[in-house]
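Notes follow once the structure below has been shown.
Here the complex is missing one protein chain, while the rest keep their positions.
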């Protein structure tokens, strides 16, 4: 993206003109959640002002029109991921719920005691804790594939962990929210499949930055979360192969997920509705549709190219600051840069940057086991979006130099 | 509420000035979902335009301010229900998730095989299916308390079902979404407690129309859903007694609900965060706060008085239409009127009313077992809100007379 | 009177009050059962082929709204005597019409186009046609 494009993109995000303590907001916490473009705000406002009712069972104009718009997002999401059918798109609250859904409906019913789930050392808690709960409830083993010092999956070790054929599911991040590492996903999936394991990719970060094609990847489940893709909170997507989804029992019970109910017995609705109990996040689904269109209008090629250039620039300039260590040196990496500074705790870095209007995240990034692997308690993290500018990275670098003057 | 008040209230709901097929919208599907006032829209827009970031772990201005506003809603919700503490308020997607959470975390862990859950014949599927799933997975018995022909809980039968002391939980609606019946909740709760059972109230409908005080009621869990209380979709509340919530294991695993994670073992966060995994519905929480304030500004006394008068008026005038039967004649009832018309299927009624701009619901209202109890497949249902007018009821009555000319 | 009202008045009432084809053909007749999960309406269509393979007998049983009953009755009336291929074509044309396709020639059938704007109701109109399609194509898995 060249500068005029970028200005036009930024103009779509009202919040980017905010001031923090009198300074221009430099929002570099996109990995935690992205800001919302005008189109997303407008779609939600339009629904609330002009076209809203509960969906799916209403026989009146408002309900039918609202159902249409909401269900269009299912088509858009299927298109975004190149799903084989719209019925493979299940709306959930966020990635966390998506993974828990798989841990319950697949893990507790289609995995058998004695089988194992294989995760990696660089997972987000959302892709660790559900499997621990499964292990503790159902006697499914939990295996952890190590990473290299550069922050890549240790492939030989990964293969070794699959060798006994006991692994029923590999649940692994498509892109690390701490190290920026992109997984060699196709190779991982082929290797897992060859060992008889299905694969769930945690795409919470990955799908924000690069095109995802679940059919080309060949994975079995793919989870992501709307608020990181410029969409509203409260809505995410679980994609699963239709045959798998059909074989899985429902997760939550209630309205909309049944086809008939008697006290003795209920029949489940077809997928995807079987997994969508109760009134869905209607307004959020509508907002997510606008977010997907926003991303498609920009185009993943442009987003990926812009962010790759930004990341290179950021790595070079942040890496030059004396006493500063960057964590994660995978060959294939995205726009997330974690770092520490000698003599400065990451939380203090974040607070001092904040006074300069610069928002970065500091902490364990919901990846405590990875922190332990790196021998750290916390890092600071700058993460980029389609609207991030070189100027913002310059501001970060200047800010970090000032922090260093203070603390180091 | 007198007429000028009502006009001022209606002016806060932009959607109420919409036209449907050239006719004024007469929105009488509030029991399915309520419309959103300006304050709710504005709160969400303000967040998206000026003050948004992921919450709870951010050390920067946007994150801290967003956390504040979101967490204020917890205080507001605690105030609304008179909860003993804000920590008893758990944010969920909707009532359905709230009830499923209890079925999982309480039902699967604190109920024992041989114990029973007691529901009623007039439950919404959301308060039936989770208990069926619990029954089928864990050998917990499911009992059903009958209702009388007037649509009241059959109290002697209810007591008899509690008599053997095996019921561990009574899960029952505080107000029927079909019959309008208000449960004699305090009496139900005292009777259940005396028999050693805890009580969950499904307050999805009840809390919209009348003040709820969980401490006076004396119940143990209370579930409700934001979108019916003039709030956004994607957010609801489970209230539970703190000691109970503390005794229950978490439901979903992931970020935010842990205090520490190693691969071997995770420690849970304190309540309420133990039950709130992953990025919450931040914008929706903010919107819900505005909705609660809207309701508190109107005041439950005014809402209840207005709706009681409307309901009386509606029952009288709808009931006069020849060939029309009203279902549900409880002594204590709220603004939900279900009816059938001789020679006219409820779906056809809804379609023909819709062409006149009148939105009612028709179908089983997610209460198939209740339909069977009434010997029906479906009813049509008009349901009222704080902004409903007598004129709208007149329009409905005129519309129904026209439908009758067509069909009967 | 709007299009939906006139659909009710001109077609639906007649065929839903006194449906000629609401009969069970009894054992041996091929049957297909379709359900609209949105509203719970359901219909079972049965038929028997004559010597040349054409539709010699057709009937339905249904539980649901007037649109469903009328559409089922009209469907039966309009395909009686047709061979499989022509019946199948008509079923597809009817379904296509409601999915914003061209109106079909027969005026009573064409008046159902008034339901195009009613996603939930148009399924009530297409349900019997969907059952017919399954029966004629031999693919008995009804896709309700």
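Per-chain residue numbering starts at 1, and chain names A, B and C are given in the order in which the chains are listed.
Here is the rule we use: contacts are C-beta pairs under 8 Å (C-beta built on N, C-alpha and C of every residue); 3 or more make two chains touch, one makes a residue touch a chain.
Since the structure is predicted, the reported quantities are computational estimates derived from the model, not experimental observations.
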item	value
Partners of the unshown chain among those that are drawn	A, B
Residue, one of B:216, B:259 or B:296, that touches the chain absent here	B:259
Chain not shown: contacting residue from B:57, B:373 or B:402	B:57
Among A:148, A:191, A:260 or A:351, residue touching the chain not depicted	A:351
On chain B, residues whose C-beta touches the chain left out of the figure	56-59, 63-64, 67-68, 259-260, 269-270, 273
Touch list for chain A against the chain that is not drawn	21, 344-348, 351-352, 354-355, 362-364, 368, 377-378, 406-407
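FYI, only the chains that are shown with their structure count from here on.
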item	value
Chain A-chain C separation of Cα centroids, rounded to whole Å	46
Inter-chain centre distance, chain B versus chain C - centres from mean C-alpha coordinates, in Å	38
Overlap residues in chain C, where contacts from two or more other chains coincide	39-40, 118, 121
Chain B, residues touching no fewer than two other chains	21, 347, 351, 354, 362-363, 368
